[in-house]
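Omission of a single protein chain aside, the complex is shown with its protein chains in their original locations.
For clarity, chains are labelled A and B in written order, and residue numbers in each chain start from 1.
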Amino acid sequence: MAIPAAAVEQITDWEVPEQQIGLWTDALQRFRRNRLAIAGAALIALLVVIAFGSPLLVHIGILPDPLKQNVDFIESGPGQNGFLLGSDELGRDTFSRLLFGSRVSLAVGILVQAIILPIGLTIGLAAGYFGGRIDNLLMRFTDIWYAFPDLLFVLVVVSVFGPSLITIFGAIALVNWVGLARLVRGQVLSIKEKEFIEAARSSGSAPVKLILKHLLPNSLGPIIVTLTFGIPNAIFLEAVLSFLGVGIQPPTPTWGQMVFDGYEAIYANPTSVVFPALAIGFTLLAFTFVGDGLRDALDPRMRR
Amino acid sequence: MAVIAGRPARGALLPPRLRAITGTRSGALAIFIIRRILWMIPILFFVILITFSLMHLAPGSPWDKNGGRQLSDTVVHNLNVRYGLDKPVPQQFLLYVWNVTHFDFGLSYQYQGKTVSDLLLESWPYTATIGVLAFLLIIPVGVGLGVLAALRQNTRVDYITMGFATIAASFPNFVIGALMVVVLSVLAYKATGGNFYLPAAGFAVDDSLIMPVVTLALLPIAYTARLTRASTLETIRQDYVRTAWAKGLPERLVVIRHVLKNSLIPVVTTLGPTFAFLVTGSVIVETVFAIPGIGRAFVTAIESRDYPMILGTTVLFSLVVAVANLIVDVLYVFIDPRVRLT
Partner (left out) sequence: MHIGVWSRALTLATAGVFIAACGGNNNPTQNLASPDKQILRANNGTEPNSFDPTQQTYTYERAVGVQTFDSLFRAKADGSDIEPLGATSMDVSSDGLTYTFHLRQNEKWSDGKPVVAADWVYGWKHFLNPALAAGYVDPFFDLTIKGGANYGNVDGTKQADVDAFLNGLGLSAPDDHTFVVQLDHPAAYFKWVTTLWVAVPLRQDIIEKAAGGSFPSTDTTKAEAWANNAATIVGNGPYMIKEIAPKDHVTLVPNPNYWAPAPHLQQIVYYEIADGNTAYSQYNTGALDMIGVPLADVTVVRNDPKLSKEAILIPTLSQYWISMNTTRAPLDDKNVRMALAKSIDRDKLVNDIEHGNGKSLDTFIPKGMTGYNTSDNAQSFDPAAAKQLLAQSGKADQLSKMKLLTRNSTASKTLNQFLADQWNTNLGVNITLDVIDSKTVTRDIRKGQFDIYGLDGWIGDYPDQQDWFDIFVTGSCHNLNWGCLSDPNYDKLVSQADGDSNKTERAQLYTQAQKLLIDNAVVAFMYQPYEYDLVKSYVKGLTVTTTDDQNLPGDERYNTAFITQH
């Protein structure tokens, strides 16, 4: 059974342009005109700054250590006992943990895409290019995938290989490459139907090279967009893994773990859920804005 | 329904009588449906195979307890004998598949003397109620918002609707669920002294369904709204719609007769994945709202290594999803006559 995705946005139909001259300069301009996308990008930039800057803030003493326990003041509300956003069940500073949580979330989001890219690209290419039986196999495999118990899969992968960052990222990537593979497959199929491929085929030259030559530049747009939408998805999955108890090891702060641990104290200290939940929500929103912006900018249909 | 280039027409390889059947569209549809139903068999087989292997790879046995004194090795051995776990794994697998073909999903390890079928029947109503209610919300609300936003493109209505849709699509459902519990349950209870609030969990009162259903439905609603808006915008630009408009037909009529029908096609294609999402999404929603449905049963079964229950839930899930996809594909054929039946 598939873990439900945060954003099920999947691009399967993306018109392949005959040519892409000026596409990129055009796209950049359109992206810059999209205010939401710019706001999203700004928020992501801020997150990156926070992720790199927060250890420095701790070092110079502005920010409390996110691991420092202060058990005399547990579950403080915002502003109480000198905690800006309150403290958690071990008396650790929620604000500081929130800032440090961005590190894991960004790492998960981006590194998982780095693993998905080669897998999705290879399988999608193979299915689209060879078509027929192999293609059919991929489609049936997708059917299996929908019903596949990936909670169990992730649990097994993490239990067998130990809960290190690499296994967690790998496990998330392994249950997430299908979307990209299907996209690439669709791209290859539509390129194959183009006249210039027919022409090449009738003139006797191998279409493999042509397809590859046309695929990459043409499909870069949709691939980038798919991967951008994949980032919030991966961030979401890390949180779900924490809930299953196979997430990043404590005491490292992650937003997902903060939400699920805070949920146990939802009546006594509701803010312990609200802040990390909002952090996840807005980060995902930022990536969605950027993804939307990229799609609008890169989709050739929008150029009309 | 894959668009496949460079292949002989399906009928060409068939004997003449069958070719006659496939020659007609309804005949082709029948063959298409039969083929898809037959496909379910290998799919189910592989789902069972993968689940079975993963299950036995997962460390810990069903008899390990979550703390305290553990069973002695001899009791564990007797339990293994009792449930056939002492046999080689391939043999267990074949036995399971054989039993499944006889609709026997075995006995639960966790609940003494109860069959997996009993347990699934106990949990299914909860998941189905929430899923169906959410499903009923998605089409009218999602499509309605999408069409509304498209017709009022670039107005405040459009921005608000799409802003809502974007937020709902990007906030994960456990976050939305948790935030709703904080606001509508915890804070509302405190603020009104217990006069108005929504129950955070439980299934006894009707009120308690509101938050789980909304949480589950929000993401598909948002997605449907975005999709409908895009396809409606495209339809509006079509010549025949413009003509209808120019002829002075009332807006409502144009929308219903021309716009809605065409812009619904992409929405119908997403119903399959949406249905899958509603069923599988129940895992999180049922956890957040403490609902004893299938999703919760599945997580509990994994946690307690209740092997027959893990397999039973997985098989049920895959069947539901496969049937939903099949229905959607068939619907699609009726809606869009251009679809090739391969």
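Points to keep in mind about this one:
Convention: contacts are C-beta pairs under 8 Å (C-beta built on N, C-alpha and C of every residue); 3 or more make two chains touch, one makes a residue touch a chain.
Keep in mind the model is a prediction, meaning the values are calculated, not measured.
Every shown chain that the unseen chain touches in the whole complex is listed here: A, B. Of the listed residues B:49, B:75, B:136 or B:265, the one in contact with the hidden chain in the full complex is B:75.
If you put the missing chain back, the residues of chain B touching it would be 58-61, 64-75, 77-79, 81-82, 107, 110-114, 118, 122-123, 126, 185, 189, 194, 199-204, 290, 292, 303-305. Although one chain is not displayed, chain A still touches it through residues 69, 71-72, 74-75, 89-91, 155, 159, 163, 244-246, 249-251, 260-261, 263-269.
Keep in mind that, in the parts below, only the chains that are shown with their structure count from here on.
Put simply, the C-alpha centre of chain A and that of chain B have 22 angstrom between them. By the touch criterion stated above, chain A contacts chain B in their complex at residues 1-10, 36, 131-132, 135-136, 139-140, 143-144, 146-149, 151-153, 155-156, 159-160, 189, 192-193, 232, 236, 239-240, 243-244, 259, 263, 266-267, 270, 273-274, 277-278, 280-281, 284-285, 287-289, 292.
Across the complex, chain B meets chain A through its residues 2-7, 39, 42-43, 46-47, 50-51, 54-55, 57-59, 166-167, 169-176, 178-179, 181-182, 186-187, 200, 219-220, 223, 273, 276-277, 279-281, 283-284, 287-288, 298-299, 302, 310, 313-314, 317-319, 321-322, 325.
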